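Removed: one protein chain of the complex. Kept in place: all other protein chains.
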Amino acid sequence: MNLGISATEFIAQVKAGMISVEEFLAQTFERIKKIEPQIHAFITLNENVAMVQAKDIDKKIKAKEKVGAFFGMPISVKDNICVEGLRTTCASKMLDNFVSPYDATVITKLKSEDSIIVGKVNLDEFAMGSTTEFSYFGPTRNPWNTEYVPGGSSGGSGASVSSMECIISLGSDTGGSVRSPASFCSVVGLKPTYGLVSRYGLISYSNSIEQIGPIARRVEDIALVLDIISGEDPRDNTTVSNKTVGYAKDLNAGVSGKKIGIIKQMTGEGLDKEVSSATNKAISKLQSLGAQCIEISLDAVEHSVEAYYTIASAEASSNLARYDNIRYGFDYSNEGFEFKAYISKVRSNFGPEVTRRMLLGAFVLSAGYYGKYYLKAQKVRTMIKSQIDDAFKKVDLLLCPTMPILPFKIGEKVDDPLKLYLSDINTITANLSGIPAISVPFEISNSGLPIGIQLLANSFEEKKLLQGAYALQESTKLQEVPI
Amino acid sequence: MIDRKEIEHLSDLIKVELKDPEKYIKQVEQILNYFDRLDAVDFDSEETLRKEVKIDGLRDDKYVPFQDNGKPLIDKLKKDPNNYIRAPKMV
Partner (left out) sequence: MTKIGLEIHCQLTKLESKLFCNCKADYRNLPTNQNICPVCVGLPGSLPMLNKKAVEKAALISLALGCKIPSKIGFFRKNYFYPDLPKNFQITQYNAYGDTSIGYDGKIEIEGKEIRIRRIQLEEDPGRLVYEGSSQQTMITLVDYNRAGTPLVEIVTEPDFETPKQVRVFLNVLADLVENIGVSDPYLEGALRVDGNISIGDGNRVEIKNVGSFRDIEKALHFEITRQQSLLDRNISIHAETRHWDDARKITVSSRSKEEEQDYRYLPEADIPIVLIENNTVTSLSKQMPESIVAKKERYVKKYGIPLQVANVLSSDKFYSDMFEKAHTQNNAKEVANIITTDLMGFADTREKKLELKVTPKHISDLADAIINNKLTRNSGKTALQEMIKTGKYLKEIMSTLDLGQVNDASSIEQVILEVFSEEEKAVSEAKQNPDTINYLVGKVMRKTKGKADPTITLEIIRRKLLS
């Protein structure tokens, strides 16, 4: 049985009775158990429940009863998205044994279409990081080379999809957390427009910029998931009503006659040589398909790293205040403690990156500094968005490599936070401005490491974005993951 | 700018006991220096990217009890036999 089929193929084959859901899931878990010691994508497995659901769906299919659109498709879920009855840890000691009493809205929607959750996957603690090394449960490894980081923070999502431990994964993207692992693991990852997908049940890190986004091996699978998880939610007031439906339709519309802007600041100096040549190759491919490529300058992105980390740290310091181990959390009695002493002690269990960002956040929000940091960072957002609006008056899509560098070795940059922050330069623009962006696998380096190309569209233009991504995907044929 | 005293003040604000304050002093200072690049931002606009809603877009005032398979939420939290949450006292 081929576990590497796409979501579209899975649905078609189950529908046609060519494969049984039970068998597919059983083999999926077999593979998970076999390769997990090398990859470590999962924090929690959901095998028992998943197998019962699989049998149940097979029964329904046989009885010709109504079955949801996903027909038992195995998905993994980043462990900062709440699934009722499952541990939701955020890869943190602070939520080590927190079992969510409710489903995130995206989970409710996926369950109602008969998706099967195979387990919860690893991330940087509270999604803060871009390598998945800052997990309380240890790092996830890149399936293309297990010495290397899988990107992050949704590294478990990227690795589990790339290594065929599931067909689809849900990640979250605050500053590139879906696109970075997509690029490093050679899979597709979408950060939707802010407000397109409900955040209810996504554990907040930087709530003004983050979105839940799907990771899959194929662009068409991303479209299928987006059709299900997008839409206004009465539990999330930041969602907007958007009438676009049928993201999966007309994906092959092509790019002929389309204008694509190459972002000057993200394709020039500072790029890894192989990343740079892959980008040029992608540009020529699109041109050969009839697209017109022009250079677009967004000089406001010069300030994006400091603006992004100011906002993210400020919001993180507030969002993570609730973890005081009093209402839920790990076992540690508070008898005999004074309040502040107790919470300061238990909160010292946050990892170094989370602690760093909370310290930074506390600093930038301190009395007297609001104007200097937070307010200025907000101005950068407006400035970037206004330049992006101008750009989209001239072009349909924007393009740049997702990551300016190739995947690097585990441990290589873990002690240099600023250097890591700077590698987010190409992804954070979409978060700061709220626009959608997608990473498409495009090439494998000479050293056998994946390179992804990022496309960006204006707000709520996911349909156009997916059509561009599909064209790019079809323009190249990549080798299979070695694991 | 970031010294021992400042890092202790910050750690008190976020209520995290720091095991290795020296390490954080250096890193926080380095990153904040980088943040100072924001000083060069010269862009004046009252606009924000935040969503705006009319008052009718807000939630209707309706009582709907939280249901979790008929079980009260408190059963999922750390509680004492009388259903209270036990917290250390603020002195």
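In this document, chain identifiers A and B correspond to the written order of the chains, with residue numbering beginning at 1 in each.
Criterion: a residue touches a chain if its C-beta (ideal position, glycine included) is under 8 Å from a C-beta of that chain, and two chains touch if they have at least 3 such contacts.
Quick caveat, the model's predicted, so the values are computed rather than measured.
**Student:** Would you list the chains present here that the left-out chain is in contact with?
**Tutor:** A, B
**Student:** Looking beyond the chains shown, say which of A:242, A:366, A:445 or A:475 touches the absent one.
**Tutor:** A:366
**Student:** From the listed residues A:10, A:24 or A:98, report the one that touches the chain absent from this view.
**Tutor:** A:98
**Student:** In terms of residues, what is the contact footprint of the unshown chain on chain B?
**Tutor:** Those residues of chain B that touch the unshown chain are 13, 15, 48, 50-66, 72-74, 77, 79-80, 82-91.
**Student:** Considering the whole complex, not just the chains shown, which residues of chain A touch the missing one?
**Tutor:** 81-82, 88, 90, 95, 98, 100-102, 104, 199-204, 207-208, 234-238, 314-315, 317-318, 321-322, 324, 326-328, 334-340, 343, 362, 365-367, 370, 374-375
Criterion: only the chains that are shown with their structure count from here on.
**Student:** Applying the document's contact rule, which stretches of chain B touch chain A when the two form their complex?
**Tutor:** These residues of chain B touch chain A: 7, 10-19, 23-24, 27-28, 30-32, 34-41, 43-45, 47-51, 53, 57-59, 68, 73, 76-78, 85-91.
**Student:** List the residues on chain A that touch chain B in their complex, please.
**Tutor:** Where chain A meets chain B, its residues are 84, 99, 101-102, 194-195, 208, 234, 237-238, 240, 300, 303, 305-307, 309-310, 317, 321, 324, 326-329, 334-335, 337-345, 347-348, 350, 352, 355-356, 358-364, 366, 372-373, 376-383, 385-386, 417-418, 421, 433-434.
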